[in-house]
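For reference, the structure I am asking about is given below.
Of the protein chains in this complex, one is absent; all others appear in place.
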Amino acid sequence: MSMKFEFPETCSEGAACGCAESDARPVAVAPAPTDVEHATVNVDPVEVGRRWFLKASAAFTTTILAPGVTLMAFGEADSAHAKPADQPVSAKQRWGLLIDAGKCEQGCKACVTACNEENGIATPKNLATDAQWIRTLQVKNPENGSTFQMPFMCQHCSEPPCVDVCPTGASFRRADGIVLVDRHICIGCRYCMMACPYKARSFVHEPLHDQKPEVPRGKGCVESCTMCVHRVDEGGTPACVEACAKTGNAAMIFGDLHDPNSEIAKRIATYRTTRVRADLGTDPGVFYQNI
Amino acid sequence: MAVAFLATVLASVVVVPPVVAEPPQPAKGRGDKCVMPTDWMRRNHMKGLIHHRREAVHEGIRTPTFDLNGCIDCHQVKGDDGKPVKISSPKHFCRTCHDYAGVRLDCFECHASRPEQKTETTTGQLERSPHHHTGLPGHGGEGDVAALNRYLEGAGK
Partner (left out) sequence: MMARITFQKLDDHSSFFWGLLAIHAVVIALGLGAFLYMEHHGHIVTGMNNAIVWGTPHVFAVFLIVAASGALNVASISSVFNNLAYKPFARLSGILAISLLIGGLMVLVLDLGRPERLTVAMTTYNFKSIFAWNIYLYTGFVVIVAAYLFTMMDRSMSKSGAATKTMGWFAFVWRLALTTGTGSIFGFLVAREAYDTALMAPLFIAASFLYGLAFTVLVLLTVCRETRTNLMSEEMIEKFRGLMIIFALSVLYFTAVKHLTSLYAAEHHGVEAFILWNGGIYTASFWLGHVLIGNVLPIVILAFLAGENKVLTGRTGIAISSVLALVGGLAFMYVTIIGGQAYPLDLLPGMEVESSFLDGVVASYTPTLPEVLLGIAGVSVAMLVTGLALKVMPFLPRAAQPE
C-alpha cells in the first residue's frame, strides 16, 4: 500500500522536475463552460449596466461610423475558457489582448492600479527601480502635436527575445502564449531585460514582504506582466482588463486569438490593428487600435 | 506491509534524533486528514511541492493537492492578534519542524507564508478562487487515496 505513495523515480530532481512532460497526457480539450460566474465576478451588474448604458449611448453616434463592436469587454470569450485544473494548457489557445487607444481615457490609471493591487505590487515610489508591470504611455506625435495615452505591458511575444537569451530557461513561453519567468530557476542575470525590445521587465531590487499567495515575487529575480495567469487558469480575465471595463471605458479586451469566434479574434479580423515594433519580428500577443 | 514498516522505522530514525529537546509539534491542519498520510508527508512533502511547482508554473496544472497555498491555509497558526502568523514567527507550521531539523527553507522569500487576509479590497479574489483551499481531496473523505494515486500515476507517465 505504501508503495503507491512513492513518487516515481524520475521525479526527484531539484531544480527542474524530471517527471514526464505533458506529452504523455491527454491533450486538453476545450471544456464546456463550468463556472460562468467567474467572468463577471467583482463587477456589480447594476453598476456596469448603468455605465454600459451611458457609454453605449455616448458611443452610439460613433457606432454609426464604426459599426459592429460591442463594448462588453468581458463576457462571452472568457467564461468559456476555464480548463480542468489537472489539464495542462495547450497551444490550441493563444491568449492575447486588444487595446483600443482611442477609448483609453487621458489620465486614467485604473488598469495600473488594478494590476498593482492584484499582484501585490507597491505603488512605485522610485520610478527607476520599482517594479512596474503595466504603465500608461503618453504618446505625442511631434508632427501635428496630437496626443494619446495607451496602457503598455509585456507584449507576450510568440518569438520572445527574452526567452531566447535566458541562459537558464527561466524565461519561458507557455503553450498558450503567456510569457512568464519561473522564479525558481531565474538567477537574476538580467540578460532578458537587455533583450526585451519593450522594456517590459522589472528586476526586484529589494527584499519584499507580504506577497499575495497567488503571486509569489522576490528579491533578485526578474518579473513582468503575467497576464494574470493565476486568474486566466481559473477562467478569469486579467485584472487590468476587468478594471478598464469597470470604468466604462472598456479600452481593453482579453481573449483567445486562436478562436475565430472570440470577440478579440473577430475584432482583429475586422479592424486595422497595430502591434508595437512589429518590425522586430517578435509577434506580440498584444494588439492595439488607434495608435 | 514490510516495506511500510521499514519506511516508518527509517522515517523515525531520520526525523527523531536521539535524546535532544522536545520533538516538534507542528500545528494540526483543518479537517481530519492531510492530502497524504502523515508519514509520507514527513518524508516527501518537498517532492510533492516541487512536482506541483513544475507543473503549475510551466503547464498551468493547478491541482490543489500539493498547492503550497493549500498547506499554508490548512495549517495556519493563529498568533496573539488572532491572525495567522507569518514565517517570522517560530510558531509557523513550516518552521516548527524546519527549525528543529535545521533545514533552511527559502520558499517564503517569495511565497506568502500565510493565507490572504480577508479584507474589503481582496474579496473579489477570494470569491474568484473556487479551487483553492476548499476542494482538497484530503478533506473530501472518501475517494482521496484514489485521487492521489491517479495524480501520482499521471505524474509518473
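We call the chains A and B, going by the order they appear; numbering starts again at 1 in every chain.
Going forward, a residue touches a chain if its C-beta (ideal position, glycine included) is under 8 Å from a C-beta of that chain, and two chains touch if they have at least 3 such contacts.
Model, not experiment: these values are computed from the prediction.
Seen in the complete assembly, the chain not on display touches A. The omitted chain makes contact with just one of the residues A:95, A:152, A:254 or A:287: A:152.
Touching the chain that is not shown, out of A:201, A:231 or A:267: A:201 (per the contact rule at the top). The chain not displayed touches subunit A at residues 15-16, 112, 124, 127-129, 131-132, 135-143, 152, 161, 163-170, 185-191, 193-199, 201-207, 219-222, 276-277, 280, 291.
The definition used in the following text is that only the chains that are shown with their structure count from here on.
One inter-chain figure worth recording: subunit A and subunit B are separated by 29 Å, centre to centre, where each centre is the mean of the chain's CA atoms.
Contact residues on subunit B toward subunit A in their complex (touch as defined above): 1, 3-4, 7, 36-37, 39-40, 44, 47-48, 50-51, 53-55, 57-64, 69, 72, 109-112, 115-116, 121, 124-125, 127-131, 148-149, 151-152, 154-157. By the touch criterion stated above, subunit A contacts subunit B in their complex at residues 1-8, 10-14, 16-17, 19-20, 22, 24-25, 35, 38, 41-42, 83, 85-89, 117-118, 172, 174-176, 180, 182-184, 207-208, 210-214, 216-219, 221, 229, 231, 233-234, 236.
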